[in-house]
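Shown here: the complex without one of its protein chains, the others still in place.
Chain IDs A and B follow the sequence of writing; residue 1 opens each chain.
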Amino acid sequence: MTEIRLEGLKKRFGSDMAADGIDLKVESGEYLCILGPTGAGKTTLMRMICGLTEPDEGRVFFGDLDITHLDTAERGATMLSQTYALFPNMRVKENVLFGSWIKGWPEEESQQLARNILSMMHMESRSKAYPDELSGGQQQRIALARALASGSRVLLLDEPLRALDARLRLELRKDLKGMVKAMGLTAIHVTHDQDEALEMADRIAVLRAGRIIQVGTPKEVFEDPKTPFVANFVGRSNMIQCRVVSSTDGKVLLESEGGLRMEAKDGGHSPGAEVLMAVKVGNTKISTTLPGYFEGRVEKILYEGATITVEVMVKGLGLVYSKLPNRKFDDFREGNTVSVSWSPNKAKVFDIPEGGIEYEIRVD
Amino acid sequence: MAMSLIDRVDDASSKRGVKRAWLILVVLIFLVLIILPSVYVLFEAVSQWDLISGVASDSGKMAMIWGAVGNSFSIAFIVTIIDVIVGIPMAWLMVRKNFPGKRYVDTLIDMPLAFPTAALGFSVAIFWGVPQGLDVPGLGIVLSPYVLVILLHLIFTYPYMVRTLSGILEQLDPNFETAGMTLGASRFTAVRTITLPLFRAGLVTGFILCFARSLSETGGTYIALSLIGKQSTFFTGPTFISELKHQAGSQAAMPELILISVLLIVFALLMLFVAKMMMDKVKIPWSKVWPKFERRISRGLAVKMRNGLSSSFLALFIIIPSFFIFSFLLIDGPLPDMAGLFKAMGISFLVAGAATAFDIVFGIPMALYIARNKDKSLGKALDMLVNVPLIIPTTALGLSLFLFWSSASLPGLVLVILGHISFTYPLVVRNVIGAVEEVDPSYEEIAKTLGAKPFQAFRKVLLPVIQSSVLAGSILAFTRSLGETGATIAIDPTINTVPIYIVNLINKFTEFNNPDYAYQAAVASITLTAVCFVLMLAVKYATRRKLGGLRHD
Partner (left out) sequence: MPHIRLENITMRFGDITAVSDIDLEIRDGEYVTILGPSGCGKTTLIKIVAGILRPTDGKIFVDGKDVTKVPLEDRDTGYVFQNIALFPHMTIRGNAEYGPKVHSVEEGQAESTADEYLRLVDMLDKAGHFPKELSGGDQQKAALARALASGSRMLMLDEPLSALDARVRMELRYEIRRIVKRLGITVLHVTHDQEEAMSVSDRIILMRKGRIFETGTPLDMYRSPKSIFAAYFIGETNLMECTVESKRKGGGVILRLRNDVPVNVSKSKANVGEIAILSVRPEHVYTATDGLKAHVRDVVFMGTYWRVRTEAESQDYVDYNIPADSQVPEIGEEVYLVFNKKASRVFKRPKEGLTEAIKLE
């Protein structure tokens, strides 16, 4: 069982701070997802943990051992990359056995371990195939088998599902986590896909521009974001700029620039303060009959399958989105006037971000 | 458990100190054994300046020297320009089009590389020209030596140009061009405004390689000129050096030799710098378009004519002249002294083998370092330096090396090997760099995370993947060494490699006007060619390319 601790990691490439003071603790046996847009520094972080990149500052611990400058081969942290990197000149079986072979382990045990893992993945029949004869999903499974059979205690997954079709990803998410947990490894899985992170993680660490913004369970990160960026990145949100009017009872009354009034959860701001309010599109309710905070006109209804998204144009505010279960599809038509509302404790209030609102809520 | 030698090396490879020491060793060996000797003649010129200026003031001698140097550079330039013009359409055909028999054309293009230039010199002289006192079924056009040499140089530079251009074209995403065409541009416009500008680096590299190859060539040129009786009146830089060494022996005429070598080296390096600068500065005009005209030349007849001309050029100017030497087998004539020939083969193999072995052991680490450190200043510098022995004409390089080691009284054979190392090293290094660049660095990285030490990762993961390129580079180096004349003459003409053997026979031919000697020389050339052929076929086999295997969605 290996606990991972990162202290103050910094790494600079030219003028780019890929890691800007990263502190993180991953519990033994935990499946942690690092979620962030491309360029946030996710890959650099992984590489520093497994030793392929040296940090400029800071330390990496496995358990009590400071491994910051330890050779990659000694760390026992193996990586799964989005290109799979299966050794093209070796068969599936040889790939899977690579870790034990290179470390000179007893052959009998290694072979048994490899057989077990391959059968767990229903891939024993392909053990003599070469990597280029396998499909993408199969290659990913073999790359995982190779990592699991290597005896590593830590598994680093660098966007492992990125190269696969969307539908295939859904299938593999379950398999991947299941197998990692079954082997008892500590895993850090890096991704840009919030659905993937929500589904797979025990905990999520949100990374942007080399900094960890928030760490928490999927529920915590989704329902209680610490910054507007997290509010919009992990689950789309409606963002409305307002001024605080008053607060009572844990609720705060806000007024937008256009004079519309709405409520949110009290964030400790004083009356008159300029704030940014965020409410998830899934928590934004619309109705043709019941009253709400304000009204708008249905511009478009997008059928997404299990859900629908309704675009509502509100005068003085712009477009507000509402995500509803698909059974509501027949309740609305383009051109309808609808009221928009939400439960106040589902809406969160933030300070106006320093770098400006537009930069804060950018998702790339 | 007792540790084997390999295990010890594996372990050592993870220590940072060891890695650094190894790198320093490889770089030092490169600098001391290859680079310094190659340019040493420049220093020698400075220290012997008074003797040199004596030569420089002799206008008669200078006229000959400038003539020779001028011929070398102008011929190289003309040859390269022609190569560019005919090479681009051929590279295009090979990369973008599928047609029946493509595999054979692919092999044909590389054919000239299998011929030692001595054999090519023969072939060209008897195919195009009127050889003195020889009765052969050629075209018999009386050509000036200048034109004949150009026709010869075209043959062995053509593959360099086509291969370099194909290589770059293959790496260019065809989507850019397709995007242009979806926007309404004709094929020609799209290529001119989109592909060519992105292609510039390839054109310049191809230019440099062809130019340098032409500058270097000695044996074939010498033989071709001898066969038409012009070897004492027309000179290129390298043949002038060879002739001086032939006439005057090793010590005399040293100032002249030094001066010519210096001129050749300085202008060659100058050309390299200018070409590199052109790569960044000069722009192929792509902002103006002439849609109607370019549309017309993109289609139908124009395309067929272009392809027809490229293929005809390949056949008429490259393939047929190359193979023409085999017509000698139809003539009856005396065989050369086979014992002597086989002894010469033995020496050639020894030299080539030793040079290639050195190239592999010290070239691979160099290539690995450069490929993985192209962004560091040392990596960039080494990348440039590795090209130097490729650019410097081998005859000048040989002379420079000879002077560098002159006080060390090393045996002639060792010096020749060192010389051959110098111009074959870049071939292996460039090949391996190219191969490593195409390999996903993830392979070795993941191997390390699975527990492999650096040398283990190299041995078990990278090497198997690049081994066919290592093999190809080695065979290219080997055959290059087998065919080399100029460097061997410049260093020690008594070391009887096969090309020297052939040149000696040709000298007897011109001296005694006896066609038998020419015949013997031809047979010796054919024998050497056959050996190189077999090796080249091994290269083709090792680097089997999959033509037409596309993934479809």
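Here is the rule we use: a contact is a pair of C-beta atoms (placed from the backbone, for glycine too) under 8 Å apart; a residue touches a chain by one contact, two chains touch by 3 or more.
Quick caveat: nothing in here was measured; it's all calculated off a predicted structure.
With respect to the full assembly, the chain omitted from this view is in touch with A, B. Residue in contact with the omitted chain (choice from A:Gly51, A:Gly282 or A:Pro344): A:Gly282. Although one chain is not drawn, the whole complex shows that of A:Thr72, A:Gln138, A:Ser152 or A:Thr186 it is A:Gln138 that touches it.
Checked against the hidden chain, the listed residues B:Ile35, B:Val147 or B:Val289 yield one contact partner: B:Val289. When the whole complex is considered, the residue among A:Pro106, A:Gly250, A:Gly305 or A:Gly335 that touches the unshown chain is A:Gly305. Within the complete assembly, residues 37-39, 135-138, 165-168, 170-171, 192-196, 198-199, 217-219, 222-223, 233, 235-236, 280, 282-283, 302-306, 309, 323, 325-327, 329, 363-364 of chain A touch the chain that is not shown.
Listed for chain B, the residues touching the missing chain in the whole complex are 173, 175-176, 178-187, 189-190, 193-194, 197-198, 286-287, 289, 291-292, 295, 299, 548, 550, 552-553.
What we mean here is this: only the chains that are shown with their structure count from here on.
Note: centroid distance chain A to chain B, computed from Cα atoms, is 53 Å. Within the complex, the chain A residues that touch chain B are 50-52, 71-73, 75-79, 81, 83, 85, 87-89, 98-99, 102-103, 146-147, 150, 152, 156.
Across the complex, chain B meets chain A through its residues 14, 440, 442-443, 445-453, 456, 460-461, 464-465.
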